[in-house]
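Excluded from the complex is one protein chain; the other protein chains are retained at their positions.
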Amino acid sequence: MDKKPSHARTVIAYIVLIILTFLCLFFFYILLINCTRSHQQIQHGFSFLPGSSFVKNFNNVIHDAKLPVLSGIKNSLIVSACCAALATYFSTLTAYGLYAYNFKLKKPAFIFIMLILVMPTQVSAMGFINVITKMGMINTLYPLILPSVAAPAVFYFMYSYMQSSLPLELIEAARIDGCNEFKTFNRIVLPIMKPAIAVQAIFAFVQNWNNYFIPALVLQENSKRTLPILIAMLRSADFLKFDMGKVYMLITIAIVPIIIVYIALSRYIVAGVALGGVKE
Amino acid sequence: MSKKKISAEREVSYAKWGYIFIAPFFIAFLIFQFVPLAQTIYYSFFEYYRSGLTVIGPNPVGLDNYKALLESDFLKYAGNTVILWLAGFIPQIIISLLLAAWFTDVRLRIKGKQFFKVVIYMPNLIMASAFAMLFFALFSNNGPVNATLVSLGILEHPFRFLSSVAGTRGLVAMMNFLMWFGNTTILLMAAVMGINPALFEAAELDGCSPRQTFFRITLPMIRPILVYVLITSMIGGLQMFDVPQILTNGKGSPDRTVTTLIMFLNNHLYSKNYGMAGAVSVVLFIICAILCLLVYFNLNPTESDRKIKKRDKLKPRKEALNG
Partner (left out) sequence: MKKTWKAIMSFALIAAMIFGLSACGGKKTDDGAAAEGEAGKVLNIWCWNDEFQTRFNDYYPEVKEVAEDGSTTTLNDGTVVNWIIEPNADNNYQNKLDEALLNQESADADSKVDMFLVEADYARKYTNSESTMNIADLPGVLDATSDQYEYTKEVVSDAEGNVKGVSWQACPGLIAYRRSIAKEVLGSDDPETVQAALADWDKFAETAQKMKDAGYFMLSGYDDTFRPFYNNDAAPFVEDGKTLNIDKNIMDWVAMTKDYTDKGFNNKTSLWSDDWNADQGKDSKVFCIPACTWEIDFTLTGNADPDGTKDPAQSAWGDYAVCLGPVNWCWGGTWLTAAAGTDNADLIADIMIKMTTDKDILNKIATEKGDFVNSKSVISDLAANYEGNDFLGGQNHYALLSDAAAGLSLKIASPYDQGVIEKMQAAMKDYFDGNADLDTAKANFETSIKEIYPEIETVNWPE
């Protein structure tokens, strides 16, 4: 009785998954194809077959003294890793503060964070630049990293996750065992939140890795710029140097580190981490 | 009632920890975000823009910006935004729920499950602008999509995707779907994995079908995360910007049918028109806030419900503690 319906389900699942996988990987395929083609070939139209300009494009990117690819990767890594760490840790902390404790301003604080979450931020970009200029942080990486401490969307996810997966009994138990509140958070709550933290860490990392608008406003020196700014610079290159092959090559180079980080962190998603703490 | 009183007394001593734990968030917010956000609201009551390099204002104009907003095509752009969002979100949530259910169903044996789980998020790794470059190439008049459709005899002439309303909206929805369905699936998967496995084991022992397990156990258990997904993608949808902006080169064409609210806002930033842009932000903020609070308080188990339930469970321990 069990076997037959699940067989049909399996077939449907395979079909859907294969279509989706094709759609997802197809874009990587053309990205790779395009970074092996010359500028003119790319401009001329589309191709499913690789060209012969891979080495040329690669050398053009790596040997362009005005295009600090390595420091770009380093800056992007620093910003993205710090943002991911700060956003997840402090959002979990904030969510825990609001979830596990009762205090007078609890509800107003929660509603306040939710309101920040829904506020469109486009307009405040210029005000943000003014603020950090006054603080002397312009052209440094700090203003790209430190604001991550207040990440309302990550907070809200952590809070929702706690609602479904963090029983308050557990905290009580820890208190009985004599843990102080910080210890309880770091030793008991954080491990339970691992899957949620891994997920949000990936999201935060990717989002910051691909961020262009604010970093372009904040960073001025070439040596401090992140990868998306370098890509934008290549795309506004003057006409004698404008080279789509080079652009695609840099896009591809920019994707490699993030894929590595993603695959490393994705173990938490893939393996299905069973929750250590919750056993009733 | 009396139960509540007792527990409130007990929790008093812990209240300061609540403040301590949420302090970093609020400090960071106050330092970096508060002034710009307050300015956004403040300037919405002013005439304040640039004509070339000349700064005009800020001159207080009361509600003029809001009046101008009412007279503009604001509702049309709101409609565009909702259409674009739903066209991407509905397939996204269906596929994501389906995938999350499959991926977490121990009875469904799919070879390479791990591989599929990793792959679905990959499109999100590509920068939106790079993604759009690929879309342009694929869906251009002489591009491979048209070539395939024509050679299969489905189309007689190449379809000019980005010159048709449905085509452009479809591409925006498709790109949003591809970029974000993996993200949603992962969130839902994380939520399902947070469910106590004993529940699933019990369901299996009781002979529940996969469908029953999904609707009776999985869905109710992940409700907070589901609400989270709904709210965040509603906010993301109402504030949709980068995909339609890049795909239409910032024009929102054809006939401004792909102009979203934030694209409308962004047009005002060309001349640093903080007055009008501020007004659009505030109105959008109010709409979002109302919608989100509605969704949140309607779909989520209310705070007090949850507390009482939990406290019932905690009762024996607490008594032991007090005693």
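We call the chains A and B, going by the order they appear; numbering starts again at 1 in every chain.
Here is the rule we use: a residue touches a chain if its C-beta (ideal position, glycine included) is under 8 Å from a C-beta of that chain, and two chains touch if they have at least 3 such contacts.
Treat the numbers as computed from the prediction; the structure is a model and nothing was measured.
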Which of B:Tyr49, B:Trp102 or B:Phe200 contacts the chain that the document leaves out: B:Tyr49
Missing-partner contacts on subunit A, residue numbers: 38-41, 43-46, 65-66, 68, 74, 77-79, 81-82, 84-85, 129, 140-142, 145, 194, 198, 201, 212-213, 216-217, 220-224, 229, 232-233, 235-242, 264-265, 267-268, 271, 273
Residue numbers in subunit B that touch the chain omitted from display: 49-56, 72-73, 136-137, 140-143, 160, 163-165, 249, 251, 253-256, 264, 267-268, 270-271, 273, 276
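What we mean here is this: only the chains that are shown with their structure count from here on.
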Separation of mean Cα positions, subunit B and subunit A [Å, integer]: 15
Complex interface listing, subunit A residues touching subunit B: 2, 5-6, 9-10, 13-14, 16-17, 20-21, 23-25, 27-28, 30-31, 34, 42, 45-46, 48, 90-91, 93-94, 96-98, 100-107, 109, 111, 113-128, 130-132, 143, 146-150, 153, 155-157, 160-161, 163-165, 167-169, 172-173, 176, 181, 185, 195-196, 198-199, 202-203, 206, 210, 212, 228, 231, 251, 254-255, 258-259, 262-263, 266, 269-275, 278-280
Subunit A contact footprint on subunit B (complex, rising order): 8, 11, 14-22, 24-29, 31-33, 35-37, 39-40, 95, 98-99, 102, 104, 107-110, 114-131, 134, 137-138, 140, 142-144, 178, 181-183, 186-187, 189-191, 193-198, 209-210, 221-225, 227-228, 231-232, 235, 239, 241, 262, 265-266, 269, 272, 274, 277-278, 280-281, 284-285, 288-289, 292-293, 296, 300-301, 303, 306, 310, 313-314, 317-318, 321
